[in-house]
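Notes to accompany the following structure.
Complex shown without one protein chain; remaining protein chains in place.
Now for chain A:
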C-alpha cells in the first residue's frame, strides 16, 4: 500500500486536471496526435496489374508509385478496463472492474500488482470470490469516494461557532452548520454527539457515520462567533 500511495495522487490528478501542455493552442492536439498513432498510407498513383494479372514485378513499378499520402491516422484508445486486486485511492477497491488510463495501468498498477487484465477468466474468478464472501450488492460496502471522504474527515479539525450572548446547549444542527461552513454537506443522521451535554467552550470529540457502516471520530472545538467572524 505504501508504494501505491505515491502514485495515487497522480492517478487522481490525471482524471481531473488539465495538463499545462493542453493550454497551449494547437500544439497539444498535435503532440497527442503524434504519440499514439500508426501511419496508414496510400499511393497517389495506383499500381498497375502485372503481366499475369497479379502483383507487378519490380521492373514494372515506377518511382511515381512511391509518392504517398496519409490515408488515416490510426489512434489507439487511451483507456482500458482492468480488475483491481487491492484498494487504490481514487480508482477503486479490490474486485472492482474499472476503466483507467492505459499508461497508468502499464507503468503503475500492473508492475505493483494492484491490477490484473480484465480477461473473462479473471472476471469469473473475482465473481466467485465476491460470492464466497457473501457480498451481493455494490452499495453494501464502502466504495472509493466513501474512503476518500473518511480520509479527508480524519485530517479535518472542526470549529463550531456559538453565540456567547445567549445560553445554549450544543445541538446536531449547530454541528451541521459548522460543517457547511467548512464546505461539507451532511445529513443529521450521520452526526453522533457525545452523551454528556456540551454547554461551555472547549474541545470535544464527535463521530460521523458514513454509509451507515463505519464511523469516523473527529476533533472539534467550540469557539465564539465573534472570534471566527470579526465585526467589521
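Simple rule for what comes next: contacts are C-beta pairs under 8 Å (C-beta built on N, C-alpha and C of every residue); 3 or more make two chains touch, one makes a residue touch a chain; residues count from 1.
One rule holds for everything that comes next: contacts and distances are computed from a predicted model.
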item	value
Record-based protein name (UniProt) of the chain missing from this complex, from "LSM complex subunit LSm2", "Cytoplasmic tRNA 2-thiolation protein 1", "Large ribosomal subunit protein bL28m" or "N-alpha-acetyltransferase MAK3"	"Large ribosomal subunit protein bL28m"
Options A:72, A:128 or A:227, residue touching the unrepresented chain	A:72
Touch list for chain A against the chain that is not drawn	34-44, 46-50, 53-58, 63, 66-69, 71-72, 76-77, 80, 102, 106-107, 110-111, 117-119, 121-122
